[in-house]
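Shown here: the complex without one of its protein chains, the others still in place.
So that you can tell them apart, the chains are marked A and B in the order they are listed, and the count of residues begins at 1 in each.
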Amino acid sequence: MSKVARNQFDVLVIGGGPAGLAAAACSAECGLHVGLVDDNPGLGGQIWRSGCTQAPSEAVRWCERVSAAGAQIFCGTRVFHQSKPGVLLAEGPDDLFELSYRKLVLATGARERFLPFPGWTLPNVVGVGGLQALVKSGLPVAGMRVVVAGSGPLLLAVAAYLRQHGAEIPMICEQASWASLASFGVALLRQPKKVRQGFSLREQLSGIPFVPNCWPAAAKGEKILEEVVISQGTKTKTISCDYLACGFHLVPNSELAVLLGCQVQDDLVQVDDFQQTSIPGVFCAGEPTGIGGLELSLVEGQIAGFVAGGRSAAAQQLFAERKKLHKFARTLDRTFALRGELRNLPLPETIVCRCEDVTLSRIARHGSWRAAKLQTRCGMGPCQARVCGPATRFLFDWSPESVRPPVFPTRFENLSAMTVQPEMEHREVTGGRG
Amino acid sequence: MSATTYDVVIVGAGIVGAACAEQCVRHGMRVGVIDRDVIGGGATAAGMGHIVVMDDSEAQFALTRYSQQLWQQLRPDLPADVEYEQCGTIWVAGDEQEMEEVRRKQIYYRKRGVPTEALDPRALELLEPNLRKGMAGGLLVPEDGVLYPPCAARLILERAQVAGAKVHLGCSVSQIGKGRVRLADGKEFSAAIIVNAAGASASALTPGLTIKKRKGHLAITDRYPGLVRHQLVELGYLKSAHSSSGDSVAFNVQPRRTGQILIGSSRQYGAEHNEVDSHILVRMLQRAQEYMPQLAQMSTLRVWTGFRAATPDKLPLIGSWPGDTTLFLATGHEGLGITTSLATARLLVDQITGRESPIPVEPYLPSRASAEHAYA
Partner (left out) sequence: MPEQITVTVNGTSIAVPLGATVAVAIVLAGAPCRKSVSGEPRGPLCGMGVCFECRAVVNGQSHCRSCQVVCQPGMEVKTDE
């Protein structure tokens, strides 16, 4: 039987990336008892994942602030359900946690959007952030050829990172057009820090072809990736490589917010100026409120942390900066919007749901997500449609279904050991103690 | 507004509606099937897909056995995605009292030609090594099976369509009766015969029909092939299914062809919303873990709910609705809808066409009334 560990917090923060670290630090520094929960083995989320490597100094500073302020940290731990308003249930390596809170900050971040194309399931076809995460976790890429493809600012950042670690990058393929990227460049000029980052990236990437209007048409190999066919409209090019790092920008991890009943629109958690969701006392900061990058996540996290800590004035001082960064975030969305040609990439026999090996032709027979799911079992696997959901949304414009617990696969013994209140089933969406 | 005319309009494209459509069309009727959502979107989607003989009553046995035999006849025509497996059921006895029940069932089934095998603790352990130690034994019913209901419903409906039936999905029905079916958008169908196969929603369409929603929960694990070989049901399941009130859980576990383990079962009256009720879920999972400790470490991927259509006397309603010569019912199957769908369709068509049925039909007639249970 699972050991049940009960903890009470003034502020509970879910997600230990930049937004979560900022929220945890700011609320803990107000003198509050704070808990911080993250699924990964260490703090930092994705962008600040350290693994075997040195975390960037900014990340280290935030982590130190969180610890110094006395926050209790739970790594390798993920929330799977709500026991009642004010109590979350989380699964750790050995324990079942019942985490009570007065205020909750959801800083659950984002994940990559994967789109299917022939051969995308071959080993060594990985996400862009995915390959970076693996390299940070000890994967050697020195001397390896890595094609970087897909969409989003992550392509350049990761290409530079891989090159620093000795990888050879034959090409960076961005599906966005020159026009979109040009206006993104103009928007960047308004953000001095980003301009500096941009110039630094240019230096790091000198000599690597960066090709817009370009996407992977197929990955090929016997049992493992051997080469990638790149398409530029009518032209194609075959590049032999060891890895294909491919991801199409980011989608928010809003599942927990949906489970709790927060108002969500187009997958984004709706928040007010104080980062508060539609549920009083429940805040959301960072990517789930809108994909906006590191600086915005930090600002939103600080705002949420200050407000949860009762320091609204300190929060308001960050509003101007947040506004500027929001503008940048909106250009991100526009710039890296997906082009229609990407809908034609998968062939009828291309697998779309990787958990259940459901091909495009089997899924496309159906008129709705629900029908496809029931008939083919796409979306019923362990990833709970985190991969095929955004893909089918893009391919067919299907709406996702509502979220049920467990919001992440959970050990049976933890589900059976939950302490729950019978009145849970009559949860109100509005009101309710946060 | 002009109405589309059919000989038979069936409301509900779940497994019962689909089976009725196929039988009607095979008897030369022009058939229309209407559903507000997708094929098999109600209890058909939510349930366990257990093809099982039950002996709660003679009438229940007759219907389940007849229908099981029809499934066995259909089996060679079932494509792979229906996942029909004749894995058998083992009714698990936790103590000597339940072993008495095993012996009673064995005699009952032997008299009626259903093969069974009584299992002592050793035999049970050989067949199902992952049940907890200390079981008193069980009853193996080898001819029981399992399948994946949404694909079965689709397959049967496709057979009906190939033979000429028309299917209207995504159409909400607001009113049925006297030869007319009206949709929420105002469109109308006219038919000599209307079949209410709307399951847990049947009462909404036929005022006076006493069908209650009986909510259930299920959970499914990741793939652990070989851990469970048969559908395993505790004998206490019968008490749970049989009761007319209150919430109950019972150990009921199924191996899917995928290697995933499907875990049930729970029953609640009066719960109207489809959200997971954590307190009942916990009771159900704890019960399962008592019987099968190995479940503890298994990754559990999903939990969902569904509504069974429950009648006061636990038997379905198959036949003409008193007071409306155009209206027939094929509903109220509680937890046996998948099993009894095929026989339900046969009995229904027999009544429409005035034929004799191979089993007595009186127990299922909507016109049945007794001192305790009135239907009309």
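Criterion: a contact is a pair of C-beta atoms (placed from the backbone, for glycine too) under 8 Å apart; a residue touches a chain by one contact, two chains touch by 3 or more.
In this text, all values refer to a predicted model and were calculated from it rather than measured experimentally.
Partner chains of the missing chain, restricted to those shown and counted over the full complex, are A, B. Here the missing chain is touched by one residue of A:168, A:226, A:321 or A:357, and it is A:357. Set against the missing chain, the residues A:155, A:387, A:403 or A:420 yield one that touches it, A:387.
From the options A:31, A:70, A:123 or A:185, the residue with contact to the chain not on display is A:123. Interface note: of A:27, A:46, A:175 or A:375, the residue touching the hidden chain in the full complex is A:46. Within the set A:133, A:187, A:201 or A:364, the residue that contacts the chain not displayed is A:133. Contact between subunit A and the absent chain runs through residues 39-41, 46, 49, 51-52, 76, 111-112, 114, 121-127, 129-134, 137-140, 223-224, 253, 351, 354-357, 381-383, 386-387, 409. For subunit B, the residues touching the absent chain in the complete assembly are 222-224, 258, 297, 299.
What we mean here is this: only the chains that are shown with their structure count from here on.
With each centre defined as the average position of its C-alpha atoms, the distance from subunit A to subunit B rounds to 41 Å. Note for the complex: subunit A touches subunit B at residues 1-2, 81, 83, 366-368, 370-371, 374-376, 380-382, 384, 404-406, 409-413, 415-418, 420-422, 424-425, 427.
Taken together, the subunit B residues at the contact with subunit A in this complex read 37-41, 45, 81, 150-151, 154, 169, 219-222, 271, 273, 275-279, 281-282, 285-286, 288-289, 295-304.
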